[in-house]
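The complex is shown incomplete by one protein chain, all other protein chains being positioned as in the whole.
For reference, chains read A and B in written order, and residue numbers begin at 1 within each chain.
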């Protein structure tokens, strides 16, 4: 049994921009040399989200619309009233979607469907550089 | 420390059909021989979801209603406009709920509450056979 961890960086525009990070995750899981186990994609921060989606332009916009619907940008948030950050919607979206994603590792890679990509979503309202970590435990 | 992984199949009707898979997960965790650790239930695909619920008919229908409310079947999705699959709602529901579920393993089984079952939800709009994988790492 081994534990492996490495990270990569992303330049993000924010505003629920959705990044396909599958290739990077595949690369790091391969680099780990671990064939079977559990992997975790994570990014420190309270305005990020990680999940999977069929990464095509239609769904990328559908997913953005969903976040806009349940936590609209223009609504009044207690966070904005207190801190004036204007990103209350970014925070609650992150809490609901979750900032980490766990996946099975099989045959030396993440076990995903053919039309399933791992995506990183930056919900914040400004440009940022983000660090994404891939941790794997297994054999 | 060991890693164990095995899978089972489910015949699914789709349309947010909710399956109680607790007994299968309990069986595979027991088969792993691992007493304490972390387990992961996962299914490859971008129209599936895994979570827990008290599995009784009232809540099964409440949960279906919740998905229908935040991502209705009849709405216009960019995915459907582009691909004509008619399952845009299935995809965004899966992204929000998440296609994997991590749980603690204690005493040789999943640590769940008395009224808490692990459920697999097929959000797709057609019948499918699904593969569900249980991965366990621990001692």
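A few points about this structure:
Just so we're on the same page, contacts are C-beta pairs under 8 Å (C-beta built on N, C-alpha and C of every residue); 3 or more make two chains touch, one makes a residue touch a chain.
Note that the structure is predicted; figures quoted are calculated from it, not measured.
Counting over the whole complex, chain B has residues 1, 36-38, 51-54, 56-63, 66, 69-70, 96-98, 101-106, 111-113, 115-117, 119, 137-139 touching the chain that is not drawn. Contacts to the hidden chain, counted on chain A, fall at residues 1-3, 5, 38, 40, 42, 44-46, 70-71, 77-83, 88, 91-92, 94-96, 98-100, 102, 133, 135, 137.
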